[in-house]
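This is the structure, below, for whatever I ask next.
Complex shown without one protein chain; remaining protein chains in place.
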Amino acid sequence: MSGCPYFAKRDIRHQLKDEEERDDSQDGTNKASKGGIIYGDYLQLDKVVTAQVLQSELKGNKIHDEHLFIVTHQAYELWFKQILWELDSVRDIFIRGHVRDERNMLKVNTRIHRIVMIFRLLVDQFNVLETMTALDFFDFREYLTPASGFQSLQFRLLENKIGVPDNLRVPYNRRHYRDNFRGKESELLFKSEQEPALIQLVEKWLERTPGLEENGFNFWGKLEVNITKALKMEKEKLERKPESEDKDEHMAEFNKQRDVLTSLFDEKRHDHLVSKGERRLSYKALKGALMIYFYREEPRFQVPFQLLTSLMDIDTLMTKWRYNHVCMVHRMIGSKAGTGGSSGYHYLRSTVSDRYKVFVDLFNLATFLVPRDWVPKLNPTEHPFLFTADTCGDSSYWSSSSDESD
Amino acid sequence: MSGCPYFAKRDIRHQLKDEEERDDSQDGTNKASKGGIIYGDYLQLDKVVTAQVLQSELKGNKIHDEHLFIVTHQAYELWFKQILWELDSVRDIFIRGHVRDERNMLKVNTRIHRIVMIFRLLVDQFNVLETMTALDFFDFREYLTPASGFQSLQFRLLENKIGVPDNLRVPYNRRHYRDNFRGKESELLFKSEQEPALIQLVEKWLERTPGLEENGFNFWGKLEVNITKALKMEKEKLERKPESEDKDEHMAEFNKQRDVLTSLFDEKRHDHLVSKGERRLSYKALKGALMIYFYREEPRFQVPFQLLTSLMDIDTLMTKWRYNHVCMVHRMIGSKAGTGGSSGYHYLRSTVSDRYKVFVDLFNLATFLVPRDWVPKLNPTEHPFLFTADTCGDSSYWSSSSDESD
Amino acid sequence: MSGCPYFAKRDIRHQLKDEEERDDSQDGTNKASKGGIIYGDYLQLDKVVTAQVLQSELKGNKIHDEHLFIVTHQAYELWFKQILWELDSVRDIFIRGHVRDERNMLKVNTRIHRIVMIFRLLVDQFNVLETMTALDFFDFREYLTPASGFQSLQFRLLENKIGVPDNLRVPYNRRHYRDNFRGKESELLFKSEQEPALIQLVEKWLERTPGLEENGFNFWGKLEVNITKALKMEKEKLERKPESEDKDEHMAEFNKQRDVLTSLFDEKRHDHLVSKGERRLSYKALKGALMIYFYREEPRFQVPFQLLTSLMDIDTLMTKWRYNHVCMVHRMIGSKAGTGGSSGYHYLRSTVSDRYKVFVDLFNLATFLVPRDWVPKLNPTEHPFLFTADTCGDSSYWSSSSDESD
Partner (left out) sequence: MSGCPYFAKRDIRHQLKDEEERDDSQDGTNKASKGGIIYGDYLQLDKVVTAQVLQSELKGNKIHDEHLFIVTHQAYELWFKQILWELDSVRDIFIRGHVRDERNMLKVNTRIHRIVMIFRLLVDQFNVLETMTALDFFDFREYLTPASGFQSLQFRLLENKIGVPDNLRVPYNRRHYRDNFRGKESELLFKSEQEPALIQLVEKWLERTPGLEENGFNFWGKLEVNITKALKMEKEKLERKPESEDKDEHMAEFNKQRDVLTSLFDEKRHDHLVSKGERRLSYKALKGALMIYFYREEPRFQVPFQLLTSLMDIDTLMTKWRYNHVCMVHRMIGSKAGTGGSSGYHYLRSTVSDRYKVFVDLFNLATFLVPRDWVPKLNPTEHPFLFTADTCGDSSYWSSSSDESD
C-alpha cells in the first residue's frame, strides 16, 4: 500500500485523529430560547455601551477621536472598579482576622496577583490611546474643561486603600487633593483615609511573623549576634593584609557595608526615617519581612514570600502606570496646563516619585542582605513552626477562631 | 574647590537642572469649582461602574470571582464598540467615495491601525481572566445559564462589517448564528449583512488601482509577458544541464513553481476558488493588490501598502483572539458544554479556521511573488501616476468631487 | 511670606524632598579600571553579537532584512536555552527525590513560573518579526535552503523534556522528526526521549499525594461514595417533578452529567483513553490532581495547586506560540513549501493540536468538578496532614532524606 498516496494519507489522517477532529462542534443544544438571563442583560450592556456621549458632538462639532478618549477612560475606570473589588476583599480578610487561618493565604495571594495582572494590562492600554495624536486631541480638548483625570474618585480610593498617605502626596495646584471632590465623593475619600490601608494590614500581619518572639526562636537577636560576629571576623581578616592602596579601599568599602548593616539594628534611626516618610513599616514589621525573605523556602513562608513579591509588583506597576501617563500627557499637550487647570505634565512628573511607592521598605530590604551562612540556622526538629501551618485557631501565632471569610 | 563635596554637588545639580526640576508642578489653577462638566459625569460613570450585578449574589450565594467575569466581558464590549466606531467611519469614507481624495488615506490608515492596536490589547486581556481558575468559575457558572458569549451582538456585527460571510460560518448547534438574537438585534445583524462590508469596499478600491488600465500602464498584461518569458528562459537553462537525479528534482520543482505562477493568470480558476469560498476578492482586485505589493515603494502606493498590511494584521489578531478564547474555554470548562448550551470548546475550536480569515487573499499573494527583475519596469518620467496623488477630483482614477469626509 | 512665590516654591520643594532628590547620583566609585571581569567579556559579546552573517551578503546580494531574521531566531534560541536550563533543574529536583523535602517546592514553582514568563515574551516576539513583509522575505529566502526551523535542536529537546511523546507527533514529510538531525544532535534527542520527561515526574509526584492512601483519608473512596449518593438524591428530586417537556430535558441533561461523573471511577476507560493518547497521566496521578484541585486552599496544597496552574500555562503558551508561528508563516510564504522543503503552513497548522498539549488531563479535570458540598469533608484536627509539610525525611509521604537540591 506504500505506493498509494491516497491510502497513505488516510492512514496518517487516522493516526492523527484526536479530540478536535471528532466533530463534536454541533452537539450542543440551544438554550437561549428557554428563558433565563441572556448575555446583554447580564452585562447590562444597555448602560455600558450607551454611555459614550461626545461633548464635541453636543457642541455641534463632532470630533471622531473623542470616542476613543471616552472609551479608554471608561475601560480604565472599569478595571479600577475591579481592582477595588479585589483590594476590599483582601483588606476584609485581614481586618476580620481571617488571615490567621492560613487556608486563606491562597485567596489573598491570588487576588493580589490578579491586581498585578490588571495593572499590567493598564500599563499596556496606553498604547491604544497613543494612536490619537496631539492634533486630534486639540480638536476637542476645549470641550472637556474642566473635567480632568484628577477627578477620578476610584483612582484616589485605590491609592488610599493601598496606602498612599495624605501627607506624602504632592499638592495639586497648592490644594489638598480632596478639594477636587464634592459631597458623597469627598466623604468616601475621607472614609478611605480613616480605614486601615493595605500597608497597615500587612504591617500588623508581618509583626506577627512566627519566629520573631524573643523567648522563642528570637530571629532578630540571633541575626544581630551573627552579623556582629561575621563583621568582626571580616575586619580582622582585612587587617591582617599587608598595607596597600588596595587594602585601604577594601577597608573603606567594608566600613561602608558595616555601617549599613549596623544601622539595621538601630530602632531609633528607623523611627526617624518613618517620621520623615522615607520608611513606612514599623520596626517589628520590618523584622518580620526580613525573616520571611531569609527563610522563604520554608514551607510556611513560601506563600507569604510570594505575597511580599506581589506587593512590590503592584508598587512597580503603579509607578510605571504613572510614568506612562506622564509620557502620554507630554505627547498630547506638550507643557501646557491640563484641562482641569493643573500644570499638567509637570505636576504628573512630580508624582512619579518614591514618595508614592507604598511598599518602599520591601525594596529597601535588598540593601540589608547578607551571605546565607550569616543567617541563623533553623532546625526543623527543634523549630517545627515553619512547616506547620495554622488552619484554625487556638494558641498559635497566626491562628484565630475564624469562620468562613468570603 | 575639588575638596568641597558640597559645592561639587551643587555644581552638578545646577548642570543637571532641566525642565522637570524647575518646580512648575504647582502653577496651575483649579478650575473644577468653576462649573462645566466634570470627569465622572463626562464618562457617565454612574452607568458604567454601577453595572456590575452578580447573579450569584442575587441568588443568595455571592461568589467573589463573578465580578471579574463581568468586568472582563464589559471591557471587551467597550472595546468592541470602539472598533465598530472606527470600522463604521472607515466604511463610510469608502462608501461615500471620499477615499478618492487621497487626503483621506491617512485617516483610513490611522483608524485601521487603531483597530489593530485594540485587538492587540484584547488578545492580552485574556491573561487577566485566566487568573480565575476552573474551580472558581464552576462556583457560579450555573447561575449564568443561558447567557453566552455567542449572544454578543457587537462581536457578530464586527464580523459582518469586516466581512465574515454568512455561508462560511460554522453552524452553531446546527442553527443559523442569527437565531441567537431577537427583535431589534436580529434586524441590526441582518442589516449589517446587507451593507457593504470592509472587504467589499476594499475590493472596489483595489479594482481602481491606477496602473491596471489595459490601455495605460497595463500592469497585468506586462506581468504575464514577463513571467512567461522568464519561465521559458529558466526552463531552457535547466534543460541545458547534464542529466542527473539532481536535474530531475530541479525540473520537478520548476514545474511546480511554473504551475503556481501560471495559475495566476487563469481567471476561471480564480472564480472557481471564489465560488468555493477559498478566495474572497474579485480577480481585478487581486491584480490591484499584487500591483501595490510590487510597487509599494512608489510614493502613491506607500500608504495603500500599509493599509493592506494592517488588514492582514486585523485578520491575524482576530484569529489569535479566537484561539486565545478557545484556550481559555478549554481551561475553564474542559470539554463540557458552554453555558449557552453550545458544545463549547469543540465549537470554538472549529472557528479558528481560515474560513474566518477575511483577507485570506492578501496572505495568499505571498505564493505569487517573483524576483524583482521580473516585475515590469516603471519609469517616473513616462509613468508619473505613481508619484502624483489625487486630492480633488476630475478625471483621474482615485479622485472624485468629494466634500468633507468626517 | 505667602506673597512671595519664590519662598513658597522653596517650601514646597523642601517638603517634596525625597530620596531621589538628594543628589546621590554621583556618589559611586569607578571600579572598571581596577581589573576583574568587564561587561562585554562576561557576556561573551565577541561571540554573541558577531554571529550575524547574512547568506544574502555572502552570495553578493545583501538584503537588509535578513539581519532581523537572524537576530530574531537567535533570540528565540537564547531563550530556549534558558527554558531548558530551568526545565533541567526542575526535572533534576524531581529525579533526585528532592521534591519530597517540601522546602524545594518554592524553587520548583518559581522556575516553572519563569518558563511561563519567558514563553509569554516569546509569543509577543512575533510582533517584531512581523515588521518584515512577505516581499522582504522573498528577497533572501532562496539563500536559506535547506535551513529550516524544523532543525531547531533545542525546540525538539524542549518538547521531549516537557513530554510531547514520539508517537503523538505529526510526521514531518512522512518521516520521523529525528531524521532532520545528525550525529550528536540525533543522540541528544534520542537520550531526551529516554529520560523521564516533566510529565512523568509530575505524574510520580501526583501519585504520592497525601490523602490518597486507602487506609488513611482515602479521598477517592470517599469521593465516589459522595458522588453516588448526591446523584441518587438529585435523580429522586427530578423524578418527583410532574411530567413535562421541561422535566424530560432536565432528566436528559442529568443523565449526561451522571455519565460523565460516573466515568471518572472507571479505571478501565481511563486506561483505554491513555492507550489512545487522549489522556496522559496514570489513574492514580489523576486522583492526586483532582484532590489538589478540591483542597487547594489547605496550606500544604496551595503551592502544589499553583504548580498545576503553571503547567497548564506552559501548555497554553506553547500552543499559542505554535499558533502565532503558523500565522507568521502564512503571512510570509502563503501556502508555499517552507525553506526546508516542508509543506510549511499546512504542516505547522496540523501541530496546533491537543495532541501536543502535554498536560491535557489537567484541563480536562474541569469536566469533573462537583459542588463544594459533594467534596469529602476534611477535619484539621483529625487530618492534620494538609497543614504540616515534610521538610526532611522519614516515614511521611513526600519526605525523603535529601541533601542539597541545586
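Each chain carries a letter (A, B and C) given by its place in the written order, and its residues are counted from 1.
We adopt the following convention: contacts are C-beta pairs under 8 Å (C-beta built on N, C-alpha and C of every residue); 3 or more make two chains touch, one makes a residue touch a chain.
Given the structure is predicted, the values throughout are model-derived calculations rather than measurements.
One of A:Gln52, A:Gln200 or A:Asn324 touches the chain omitted from the figure, and that residue is A:Asn324.
Touching the chain that is not shown, out of C:Ser148, C:Ser192 or C:Thr228: C:Ser148 (per the contact rule at the top).
Summarising the interface, subunit C meets the missing chain with residues 19-20, 22-32, 34-45, 47-53, 55, 64, 67-68, 70-71, 73-75, 77-82, 85, 89, 110-111, 113-114, 117-118, 120-121, 124-125, 127-128, 131, 144-154, 170-175, 179-180, 185, 335, 337-338, 340-344, 346-347, 349-350, 406. Touching the omitted chain from subunit A are residues 9, 12-13, 16, 23, 25-26, 120, 127, 130, 133-135, 138-139, 260, 293-294, 296, 309, 312-313, 316, 319-320, 323-324, 327, 330-336, 352, 363-369, 372.
The chain not displayed touches subunit B at residues 8, 12, 16, 18-20, 102-107, 109, 170-171, 174, 277-278, 296-300, 302-303, 305, 350, 353-355, 380, 386-392.
As a working rule, only the chains that are shown with their structure count from here on.
Comparing the contact residues of subunit A and subunit C by number shows a mostly shared set, over half of all numbers used being common to the two copies. Using CA-based centroids throughout, the chain positioned farthest away from subunit B is A. Mean C-alpha positions place subunit B and subunit C at a centre distance of 29 Å. For the pair subunit A and subunit C, the distance between mean C-alpha positions equals 25 Å.
Multi-chain contact residues, meaning those touching two or more other chains, occur in subunit A at positions 19-20, 170-171, 174, 350.
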